[in-house]
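Complex shown without one protein chain; remaining protein chains in place.
Chain lettering (A, B and C) follows the sequence in which the chains are written, and residue indices restart at 1 in each chain.
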Amino acid sequence: MTRLTTELPGLALKNPIMPASGCFGFGREYSDFYDLGKLGAVIMKAATGNERLGNPTPRVAETSSGMLNAIGLQNPGVDKIIANEVPFLAQFDTKIIANIAGSTLEEYEYVAQAFNQTNKVHALELNISCPNVKEGGIQFGTDPTMASRVTEVVKKASNLPVYVKLSPNVTDIVSIAKAVEAAGADGLSMINTLTGMQIHLPSRRPIIANKTGGLSGPAIKPVAVRMIYEVSKQVQIPIIGMGGIKNAEDVLEFLLAGASAVAVGTANFQNPFVCSEIINELPQVLDKYGFNSVQDAIGKGIVA
Amino acid sequence: MTRLTTELPGLALKNPIMPASGCFGFGREYSDFYDLGKLGAVIMKAATGNERLGNPTPRVAETSSGMLNAIGLQNPGVDKIIANEVPFLAQFDTKIIANIAGSTLEEYEYVAQAFNQTNKVHALELNISCPNVKEGGIQFGTDPTMASRVTEVVKKASNLPVYVKLSPNVTDIVSIAKAVEAAGADGLSMINTLTGMQIHLPSRRPIIANKTGGLSGPAIKPVAVRMIYEVSKQVQIPIIGMGGIKNAEDVLEFLLAGASAVAVGTANFQNPFVCSEIINELPQVLDKYGFNSVQDAIGKGIVA
Amino acid sequence: MIRKVGMKIISIRCIAQDTFEMILENNFISNYAVPGQFLHLQVGEHSLRRPISITDCDPSRSTVTIIFKINGQGTRELSAYQVGQYLNVLGPMGNGFPLHANSTALLIGGGIGVPPLYYLGKTLREMGCTIISVLGFQDKNHVFYENEFKNLGKNFIVTNNGSYGESGLVTDVINHVHHFDYYYSCGPIPMLRAVSQELKERRGYISIEERMGCGVGACYACVVPTKDGTNYKKICKDGPVFVAGEVKL
Partner (left out) sequence: MIRKVGMKIISIRCIAQDTFEMILENNFISNYAVPGQFLHLQVGEHSLRRPISITDCDPSRSTVTIIFKINGQGTRELSAYQVGQYLNVLGPMGNGFPLHANSTALLIGGGIGVPPLYYLGKTLREMGCTIISVLGFQDKNHVFYENEFKNLGKNFIVTNNGSYGESGLVTDVINHVHHFDYYYSCGPIPMLRAVSQELKERRGYISIEERMGCGVGACYACVVPTKDGTNYKKICKDGPVFVAGEVKL
């Protein structure tokens, strides 16, 4: 198994595979399918300061090789997550990453502090890119100054390593990555969803009640790979890559592009066993393409 | 047929369907499949001041529900296009839109003037968004000031209506749309391709020799619909919509989102008859969803 | 417990306009599924699975019946599957209807809400219940399973345009049915809203539809607000069956 290990700040992972935030709840449902201890890590659903009820339904729509979602950060609030969900996940031999979101700097600060006080969470993933939150969430992710401010606040509020999750809906992702690196981010998580819309012809209305939603799934994989490639050449901090991963070959593509670990989102909905199956297949895929280990593949895409 | 007509500046179209730039050459090849006179218009492949040989191969790659391309604007140069290609297209009872590209303002100006002097071209599509041109093409499309400058220059250089083709690789497409509207654009064309990358695992290299390429096809349709919807609410000028259209229902979705006409790109490669088939199916699709005419559907998405 | 299984298609037939009955073989599902539960079907390469209710189970033959209507691309493709092919299925999903032995049950179905009521009615019947069913369809061509429901007890068919059975909406008929202990309803939201309004003094259960992501309770796509609006229930996990009045329609 050691050929699958990968090491990121605060996250010595037995393998590079983790479910993506929002696509795995807090793990309970998937623990009926396989032992969560098999996973490199679990990224929890976004936590906010208080409970949020999220958006009206429909919240999802299918698109060609992808889906739109506008869940709207529904979650019971950080305190209940710490009380009810973290202890459940902590039973498993896996790392726990808390995805944190907020409408204000103070909210991010509060949530970060709260997770910091549990000693069961291994890292924070700073969601500055959720396209479904109106009050300002999107602003944090598209402006380098805002992005670095929220990063600084969260870094100060906790001792946990902070992975800033970047939005792909920007002209220049490299400048945002550099800004949050300068602000102290320990790593990056990329990409979040692309903003999209689908109109239901019979009703003439957007399918998603929130009008727009975040596009995920294989459709966006080329955008993710491009952005990870571009950013990895320009920053020193490691990247957790995501966007359309379905199988172990996709994982290798992300590693070659420059990711040090990956997250799998939408694919869990088609196949609840997908993360477990990818972990099983990864050694053969490394063999097939001539890599000794995950470590050996990271950033090894040849772009001469 | 009058229920299919749509009227845009300089373009009284018998129907809203046209092949997208770069996906139909200069029409010759497709004229073997059907009468080009059936089309609302033809958008020609990009023309530059001088001949361009484009990028090394491979220039295309397949992705989930889409493709990447980095042709690199290969074309024989505007003078040869005017001498050899425009007269061929002018035989058909259809409108001709010239897609113009350049590395400098002077080049855009030169190409626009040249097309203006023929009296066979009905409109210009200003390609400020080709992600495959290094010398500045991408800059024009991602910065509102640059975008309005090139629009002004082209407007001055010709009497033809100018449709500015916007790049989706931006944080705020509305501000670019508004900038080019203020600079005198007669219409918008959107969207061009999203920048993406795919890595070939056996060779560990990007499949596209140019490394990155433009993502097109059904994968990007939700992004196109969202952007057209957002922009159409904020500008007065009409939009030619494109991005992943494959059938008449997709066309209606773009009309509802706010497009006044549409272009079909990648789908021509799967099915060379696609534009002709869509024109045949459109009346039934209008019936099915209760619209009298194309005109009746434009911008009629209900977003309350 | 939900499992991912391969279900072999044993038969497929068109039973009404755009409406197909498919019999699938799988031991696990046929043994464990209860009325009101659904299957989460993978159709082709579609990114999201399709939730389809269980119409019937026959554990002795290891079969599970579903009925679906062509509603979009996925169900259209499903209707083109061939006998002998396998479907990739998650199931059984969600919670079934509460079952009250020896009671009188009023089943109220609309369109593609009718299928789960058949397995429910059959099961209740076996538990000594008296069954009355009121089934609404668009028109004559869309009516299905009339005989099957007649075999369970008294049955009324209602069509919007009166082309078959009573004319109008299911609520026009249930008005006249007074003797029952529980009602069970499944159908489009406007129908469920009307039914639960009409029968607000009676005890009943409703089964709700919503677009789904995971189908297992992890993604929060398929929620419905609770009556007081202070919380949400997940249809895939807490439902699809709810006590009438528990959630806001």
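Quick note on the criterion: a residue touches a chain if its C-beta (ideal position, glycine included) is under 8 Å from a C-beta of that chain, and two chains touch if they have at least 3 such contacts.
None of these values were measured; they are calculated from a predicted model.
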* Per the definition of touch given earlier, which of B:Pro9, B:Pro58 or B:Gly184 contacts the omitted chain? -> B:Pro58
* Consider the whole complex, including the chain that is not shown, and state which of B:Gly22, B:Gly102 or B:Gly243 touches that chain. => B:Gly22
* Asked: So which bits of subunit B touch the chain we can't see?
  -> 22-25, 28-30, 32-33, 45, 53-54, 57-63, 65-67, 69, 71, 74, 207, 217-218, 266, 268-273
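Convention: only the chains that are shown with their structure count from here on.
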* To do: Express in whole angstrom the distance between the two chain centres, defined as the mean CA positions of subunit B and subunit C.
  => 46
* Among the residues of subunit C, which are close enough to touch at least two other chains? -> none
* Which residues does subunit A have that touch at least 2 chains other than itself? -> 63, 65-66, 217-218
